[in-house]
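Note that one protein chain of the assembly has been removed; the remaining protein chains are unaltered in position.
For reference, chains read A and B in written order, and residue numbers begin at 1 within each chain.
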Amino acid sequence: MTVSIDLGELAKHIGARLEGTTTQQHVSGIASLDRATSEQVSFFSNRAYRTELQKTQAAAVILKDDDRVDCPVAVLIMDNPYLGYARAAAWFNPVPPVVAGIHPSAVVDETAIIAASACVGANAVIEAHVQVGECSVVGPGSWLQTGVIVGQHCRLIAKVSLLTGTCLGNRVWVHPGAVLGADGFGLANDRGVWVKIPQLGGVRIGDDVEIGANTTIDRGALGDTVIEHGVKLDNQIQIAHNVHIGAHTAIAGCVGIAGSAHIGQHCMIAGGVGIVGHIEIVDHVHITGGSVVLQSITQPGVYSSGTPLQTNATWHRNYHRFKQLDELAKRLHVVERKVAQTS
Amino acid sequence: MTVSIDLGELAKHIGARLEGTTTQQHVSGIASLDRATSEQVSFFSNRAYRTELQKTQAAAVILKDDDRVDCPVAVLIMDNPYLGYARAAAWFNPVPPVVAGIHPSAVVDETAIIAASACVGANAVIEAHVQVGECSVVGPGSWLQTGVIVGQHCRLIAKVSLLTGTCLGNRVWVHPGAVLGADGFGLANDRGVWVKIPQLGGVRIGDDVEIGANTTIDRGALGDTVIEHGVKLDNQIQIAHNVHIGAHTAIAGCVGIAGSAHIGQHCMIAGGVGIVGHIEIVDHVHITGGSVVLQSITQPGVYSSGTPLQTNATWHRNYHRFKQLDELAKRLHVVERKVAQTS
Partner (left out) sequence: MTVSIDLGELAKHIGARLEGTTTQQHVSGIASLDRATSEQVSFFSNRAYRTELQKTQAAAVILKDDDRVDCPVAVLIMDNPYLGYARAAAWFNPVPPVVAGIHPSAVVDETAIIAASACVGANAVIEAHVQVGECSVVGPGSWLQTGVIVGQHCRLIAKVSLLTGTCLGNRVWVHPGAVLGADGFGLANDRGVWVKIPQLGGVRIGDDVEIGANTTIDRGALGDTVIEHGVKLDNQIQIAHNVHIGAHTAIAGCVGIAGSAHIGQHCMIAGGVGIVGHIEIVDHVHITGGSVVLQSITQPGVYSSGTPLQTNATWHRNYHRFKQLDELAKRLHVVERKVAQTS
């Protein structure tokens, strides 16, 4: 099925100003600058692709006013072309409608309350007292343990595990393999032997949250683990018990957040970051890829840790010198004093 | 269902000394210091929460003798209050009993031996010659490949994969999405093309082991991968072929351990640590979060690696200087000699 729209309508829909062509020209999709045909739009938001912009054959390009000089075709001008791309792509590729009903192979407890407009896929397992809201999808092979609550317009794509104590808001998307509400890693030590601490809290997920494939979010030990509205989590993230993530924070893949860490709102945490437990990160903090956070962050800003990649031989020399860093600093201080005395 | 106990009984059960109230007072649960009501107990083991201790309304607080002066309510005194918390929480929240039986949707091979007291959940798949011991649970959607052995009182929560060659002891808990016994990453290089090495070993898991959600433990290449008694593994851990983990070692989330590494007993490995293959770590080693271990550790102790988090601009300057570290050290040495000569 191809959907098409005229450029005037599209401009209105994405919030852009059309120039360089008539509003009646129809387009039927979006593609990258080098692949877009004369019946597709494209976008320009990363200056590394300026050459592709100059050669594009797209019907029109979504871009900033400053960049129009390099565009050989019609333009859709807006301040945030990447947002224009998101809106146009969503217009051309609407989320498929929910096909209501419960697949005959699904195992649904009779006490579960599944909205009439909801969809339960093949081989899904839904236990007692679960609630699934209107227009939500419980994809194939998903498992909702006793008492789980899923709001409206949610999409559990497939093979999602939601354990007792998990509650999702509305419009929450969860990708395959994600596990929400498994026991946190709570242990007391009894003369060398670990004793399990029962994990009694839940997982509360706000509205408009997206959770990536194979991501895990543990239930709280006593209180809940909380993910506020609009948080976006990529794949293979580990969120430990009693973590709190503020609204509209985005976290990229392979991040690990230890227990009871409190992350602010509107933060951006890049891939592979590790965050220690029992610390606080204020709002509007951006942590770059691969950093390790061992202390609270009390001021907004961009933060980093780590060492540069080098050829192995060069790195090896500097790597070993790191062991002497404190000694080198002290030796420098001694030399400085001696030089000051002699001059 | 609410269970209640009088404080005298609870004190005996957890090994604490009750002071400041009568032993007959009943309590019906455990909560954090700020949330506990006068019918609940709480605990104090982290001094960061002293203010909450001073304001608590709990019936009694489990704490060390030294901390009672700050407690406005009755006290349950013991040397390890965190252990008291674990024991009290377990008393109030016993693990639900196993409901014996095989769900009609489960697919169980006729040669499998499932104990009469065991439970097999919905849509589980159990292949030929599998053995599941008394009172063990094979949760919904789990898959036990041919010949797998599961001991007694195990809990495979749900969606657990155990592949041929995997053998679990007793009282082993495995959380959703964990995969035990998949092929290790064994490859030989034939003039640029990788040739798969058949993975012929198994995975042996001791008693009282807990394995977190989406954790993977590969089968051995020739011998077995071994996890000894009492080991506790958090979520999203990767344990490669032929790794050996000593008894009562605890490993936090997102740790990766490469092939044939041998980890001692009673070690603590914090989140995000990476451990290279073919090394040995002795008993009683503690590795802090985000560290990378490239060599054997021959002495017990606490070990770390990594660089501090800084604002991006500051970090960037130091980050680039790391490339010069060896050169700086050599230049310092030259200056030191010159200064020594002139003075």
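Keep in mind that, in the parts below, contacts are C-beta pairs under 8 Å (C-beta built on N, C-alpha and C of every residue); 3 or more make two chains touch, one makes a residue touch a chain.
The structure presented is a predicted model; accordingly, all values stated were derived computationally and were not measured.
Only one residue in the set A:177, A:198, A:220 or A:264 touches the chain that does not appear here, and it is A:177. Remark: the omitted chain is touched by one listed residue; of A:57, A:146 or A:235 this is A:235. The chain omitted from view is touched by exactly one of A:64, A:103, A:129 or A:286, namely A:103. Only one of the listed residues, B:28, B:93, B:117 or B:305, touches the absent chain: B:305.
In the full complex, chain A touches the omitted chain through residues 30-32, 35, 46, 48, 80, 82-83, 85-87, 89-90, 92-93, 95, 103, 105, 121-123, 140-141, 157-159, 175-177, 210, 212-214, 230, 232, 234-236, 248, 250, 252-254, 266, 270-272, 289-290, 306-313, 315-316, 319-320, 322-326, 328-329, 332, 335-336, 339, 342-343. Residues of chain B that touch the chain left out of view are 105, 107, 123, 125, 141, 143, 145, 159, 161, 163, 177, 179, 182-183, 185-190, 192-198, 200, 214, 216, 218, 222-223, 236, 238, 240, 254, 256, 258, 274, 276, 278, 287-288, 291-295, 297, 301-308, 310, 314, 317-318, 320-322, 324-325, 328, 331-332, 335, 338-339, 342.
What we mean here is this: only the chains that are shown with their structure count from here on.
The best fit of Cα atoms from chain A onto chain B calls for a rotation angle of 120°, in steps of 5. Averaging C-alpha coordinates per chain places the centre of chain A 26 Å away from that of chain B.
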